[in-house]
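For chain A:
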Amino acid sequence: MALPVLICDDSLLARKQVRKSLPESFDADILTAANGVEALTILRSQEIGLVFLDLTMPELDGIGVLEAIKQDGLDCFVIVISADIQPEMQKRVTELGALAFIHKPVNPEKLVVILKHYGLI
Partner candidate 1 sequence: MSDDWLTGPILEQLSSGVLVVDEEFQLVYLNTFLQRHSSVQLTEAKGKSLFKVFADLPEAWLRRKFASVLELQSPSFSSWEQRQYVIKLPHLRPVTSSSQYMAQNCTMLPLNNPSGRRHVCMLIEDATDAFVYQQHLQTTLQKLEQSNRVDGLTQALNRRYWEEQLKLEVQRAQRYQQPLSLLLFDLDKFKQLNDQYGHLGGDSVLIELTARVRGLLRDTDWFGRYGGEEFGIVLTNTALAGAMEVAERICLAVSSKAVTFNEHSIQSSISVGVAQLDAAGERAHEVLIGQADMALYNAKREGRNRVVSYSAGETEFQLKTN
Partner candidate 2 sequence: MSTVFSEEQRDCLQELINVAMGLASDKLARFLNTFVHIQVPAIELVNSAQIPAQFEAQYSSAEAALVSQGFLGNDGLRGEAIVLYQLENAHRIAALLGYDTDNASELEMLTDISSILTTTFLNGLAEQIDNSLSYSAPRVLSSRHNNMTEALIETACHWELALRVDISYQLIHHSFNCDMLLLIPGEAVLNIQQILDRIVEEY
């Protein structure tokens, strides 16, 4: 059964990159959002199993989305994918409930390792 996956990033290129990095074997129904507000609209209206989340976005950024997910008690895994990779930031998103943190540009092999680790593939 296909897993509903949301890719959230304000850059078209970045969304494409994530999509392309997903392994062939991954059965996913992919949705996209260009900012935090759009993302939350989708998350609140349907079941999403996994979110790939960028941090720097207009309207509502990645941190804002994580906080909202936590507050609403939404049930989904979040993997943060960001250009900003400092330890402080990683710590922060982990505290807010993110499962993992990958830095851009996305390395497909590393992604597979993470997906396997959490039993998503």
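Selection rule: all candidates are chains of the complex that A comes from, given by their letters.
Note that in this section contacts are C-beta pairs under 8 Å (C-beta built on N, C-alpha and C of every residue); 3 or more make two chains touch, one makes a residue touch a chain; residues count from 1.
It should be emphasised that the depicted structure is a prediction, and the values quoted were computed from it without experimental measurement.
A.B. asks: Could you check which of 1 or 2 is in contact with chain A in this complex?
C.D. replies: Only one candidate touches chain A in this complex, namely 2.
A.B. asks: Report the residues of chain A in contact with candidate 2 in the complex, numbered from low to high.
C.D. replies: Spelled out, the residues of chain A in touch with candidate 2 are 11-14, 16-17, 19-20, 56, 82-86, 88, 103-105.
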